[in-house]
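Only a single protein chain was left out; the remaining protein chains are all shown in position.
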Amino acid sequence: MPGLTTLALIGPLMIGVAGAILLALLPIRRPAMAASVAALIGLALYLPMLPVISAGGSLFAAFWGSTSLGIVGGLRLDGLSLIFALLISGIGALIFIYAHGYLSDDPRQKRLVVFLLVFMTAMLGAVTADDVILLFVFWELTSLASFFLVGYKHESLKARKAALQALLVTGSGGLALLAGLILVSIAAGTTSLSGILSAREAVLAHAAATPAMLLIILGCFTKSAQVPFHFWLPNAMAAPTPVSAYLHSATMVKLGIYLLARLNPLYQNEVLWQGILTFFGVATAVTGAVLAFRETDLKRVLAYTTVTALGTLTMLIGIAPALSITAAMTFLVVHAFYKAALFMVAGIIDHETGTRDAASLGGLRRSMPLTTLAACLAAFSMAGLPPFVGFVAKELIYEAKLELGQTAAFLILGSFLVNAATVAIAGVLSWRLFFGEARGFTQAPHDPPKAMLAGPILLAIFGLVAGGLPTAFGNALIDPAVTVVLGRPAEVTLKLWHGFNLVLALSAATMALGVLFYLAWGRIVPRLRGLEAMDRYGPSAGYERLLAQVMAGAETVTTTIQHGSLRGYIRTLFLVITTACIGTLIIRGGFAWPRLDVLVDPRLGIALLIVVGAIAVMVARTSIQAVLAMGLVGFATALIFLSFGAPDVAFTQFAVETLLVVILATALMRLPLRRRDLRTGREKSVDLAVALGGGLAVALMLAAVLASPFDPRLSLWFGAESVPSAHGRNVVNVILVDFRALDTLGEITVLAVAAFAVVALLRRTPETPEKASQSPNLAKAEGSR
Amino acid sequence: MNPPLILRTSAPLLLWLPIFVSLYVLVRGHNDPGGGFIGGLLAAGGILFFSIARGPDAARRVLRLSPVSWCAIGVLVALASGLPALLAPGQAYLTHLWWFPNVGVTLPLSTALVFDVGVYFTVIGTVSALFLALVELDKSGESA
Partner (left out) sequence: MSTVFIVMVGTLTAASIYMFLARDLPRVLIGFVLLGTATNLAIFAAGRVGSMMPPLVEPGARILSAEAANPLPQALILTAIVIGFGLTAFALMLVVKAYGAFATISIEEVDEAEPRPVEPQPEPLAPAFRQKQEAA
């Protein structure tokens, strides 16, 4: 079924592009709902492919190749891509519905929806691209879309700064990624992703294999907010909640994870790969957990727990054995479910109560029962309580680490603390907000419209269902993805109940510690906040300093180069030309002098006239004298042309020189011509040195040209063809109007443009009424144009 | 500005003599020194002298159209001169065509001459546009 395959691969992208264009152009009443339909169509196109993929197959369709650029192009759908594609389109559909409610009274809703749709399309393209260049283009498109989405409230300085920060961090990482991908492509001899993966030996054997890997990791780390680039993610919470729920929990930040997983078959046995991913993964997870305890803003808390989750995912990819990949893929899906749901809940609370401060809110249960249900279901999954899928994932994570044995004690300790912190945060997000005494709001809030509730409730229920049917969930979605990430089939059965063992004991201990953390939450947060050093020396402050230094550096460079002195520019220009000429002559050994021929010739007198005229121009006391000397040079040049067999040129030069003198005389009457040269003596000597250097360089260059043999073929051809082909005996004129007529056409166009420019320049003068009445002819002439 | 009497009286001569010479130079350009550029400069010189002698308004009256219109006409004529070549099969744009009709004497007619006429008009238009602009700026200089 090649037709259906092609449709499934390209259809969602086409619908996304077409939808974005139509939405932007047409006055559609409910843009978010329309976009949701587009996302649902995408989902409907991907879903029928599930059986094929589950059976271990993969689909391929060739598109957008550019053989001349060596870009293979093509889209591929396999287990890993499918998980992402389903998450992106499925959660996307729910997000659009949510946005419809959330932004119902926002006049700019359409813009947000269009950018979200563009983003969704780019994400789908990125995860299905089978070509690294294509992947990179989509990757950067998501960064760009994110820039506009984070900066949606562009009146706010904070939003603008956050948007720029996200763009700069992910964008510079993107450049590193591009470099890495190109290195890998060179090593593999193809830009095709599947081609690179199958050329594993060649890629790893290449001299630049390690730098390439590090560059790719750098790109993925910036995108997926790993330490030390994690700071942009919480700041990006300046975006509207639908954006945060979509980009910053479920999709975009997972793109780095996607690429790490995608390239895992290539590097999984490299010690460096494992080490970097594990170390930075744990560091990120712990950093996120600690920083989450410094915040009370719901969205920022959620952002830091997302950082934690991303760190956990990176770490799991870094641990080689099969089980960890199963854990990673399971956790990826689980996290997307509960985090998107919780973000939407945070948005609902913000929407209904006007605050997102977790410390002040409480007891929302009575007035918002449905929201409470969604929040609690999602939070239980987050905390890893049975029978939620979060439990399955957490058990797997523990099991994966226990598999490592003694060596990974610190990993287990790290996860233990991180998981306990996650449990505590889940408690804050559910129990603290919704139960207990009502506080933090003046008038009782109520459940939001259905559109806003649909997303969180559905996602929370998915978490419950997937947890209840772990085997089906695992067979259909997780196993194919694990096979792709490992490069070989992995048989791990997802189970809800493993029996009483060490893993269960760890889970129970995590719960206990989590509850302790939860109870102490009110005291921990102010303490950690008090540690101002964390703000002062963190990577976020480093980013600010770096940015300030770049700006200051740019200003220094600009004021040095663009100093605003025309004399300086001209001097630089001529010095560069002089250096270039003489340098070339030295390097290429081009110094040469043509043969001395006739020494006694009446024409030498004219040449002397030119030299004297040139010197006279320089030493002229007033500018009117300089103009006269210039005229002398011009007429002498015309004589030179005449005496060297160029009557046409000579006549033109005579005519031009005459007109120039007349025009200069007319124009310069208005200028203070008697002024002396304003330069000081010192400046004059410097300028003279520059001038003599330039003159010498040009003279030497011309000497080198004249000493080299002359190729007369063109001139001979023109001389031979002039009469037979063009019926003209004046070869110069024939060249102008016939052989090179197109050049001449261009040249007279330049003349006409100069005339137009002068007339336009005149028009810029504010015309006085008297002038218009004084010269009716002028007015008539102007009118006739 | 009040030019001397002799200049004012001889103005028509200063105008028409260069223009006739320029036409001669233009036509003979294909076989002898001359052509559209030189011819245009000569004719423009005539207009300049006339404008000095009788004032820019008089010069504009002689030109009838505004100088930039002459520029545009010139460029369009030159552009158009290349079009007939497209009618002949396999000829590139601006390949000039020739006819030699015999009306007592053999007249060499060609699109190359048309092209040169376009150059001629453009040069006249440009030079007079520049000069008249300067002169009129001078005249209205107090307000500028």
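Per-chain residue numbering starts at 1, and chain names A and B are given in the order in which the chains are listed.
Heads up, the rule we're going with is that contacts are C-beta pairs under 8 Å (C-beta built on N, C-alpha and C of every residue); 3 or more make two chains touch, one makes a residue touch a chain.
Source: prediction; values computed, not measured.
Student: Can you list the shown chains that the absent chain is in touch with?
Tutor: Within the full complex, the chain not displayed touches A, B.
Student: Have a look at A:E270, A:D297 or A:D677 and name the one touching the chain we're not showing.
Tutor: That would be A:D677, which touches the missing chain.
Student: Quick one: say which of B:A11, B:V25, B:A59 or B:L130 touches the chain that got left out.
Tutor: In the complete complex, the chain left out is touched by residue B:L130.
Student: Just name the one of A:L272, A:A505, A:L702 or A:L742 that touches the chain not displayed here.
Tutor: Counting the whole complex, the residue in contact with the absent chain is A:L702.
Student: Can you work out which residue in A:G564, A:G589 or A:G681 touches the chain that's missing from view?
Tutor: Going through A:G564, A:G589 or A:G681 one by one, A:G564 is the residue touching the chain not shown.
Student: Pick out the residues on chain A that sit against the missing chain.
Tutor: These residues of chain A touch the chain that is not shown: 157, 160-161, 164, 551, 555, 558-559, 562, 564-567, 570-571, 574, 593-598, 601, 603-604, 607, 610-611, 614-615, 617-618, 623, 626-627, 630, 633-634, 637, 640-641, 643-649, 652-653, 656, 659-660, 663-664, 667-668, 670-673, 675, 677-679, 687-688, 690-692, 694-696, 698-699, 702-703, 705-706, 710, 712, 714-715, 718-720, 722-724, 729-732, 735-736, 740, 743-744, 747, 750-751, 754-755, 757-758, 761, 765.
Student: Using the touch rule from the top, list residues of chain B that touch the missing partner.
Tutor: Chain B touches the chain not shown through residues 31-33, 37, 41, 123, 126-127, 130-131, 133-134, 137, 141, 144.
Everything that follows uses one rule, which is that only the chains that are shown with their structure count from here on.
Student: Taking each chain's centre as its mean C-alpha position, how far apart are chain A and chain B in Å?
Tutor: Roughly 55 Å, centre to centre.
Student: Can you name the residues of chain B that touch chain A in the complex?
Tutor: The touching residues are 29-38, 41-42, 44-45, 48, 52, 57, 60-61, 65-69, 71-72, 74-75, 78-79, 82, 93-94, 96, 98, 108, 110, 112, 115-116, 118-119, 122-123, 125-127, 129-131, 133-138, 140-141, 143-144.
Student: Looking at the complex, which residues from chain A come into contact with chain B?
Tutor: Listed in rising order, the residues of chain A that touch chain B are 647-648, 651-652, 655-656, 658-659, 662-663, 666-667, 669-670, 726-730, 732-734, 736-738, 741-742, 744-745, 748-749, 751-752, 754-756, 758-759, 761-762, 765, 768, 770-771, 775, 777-778, 781-782, 784-785.
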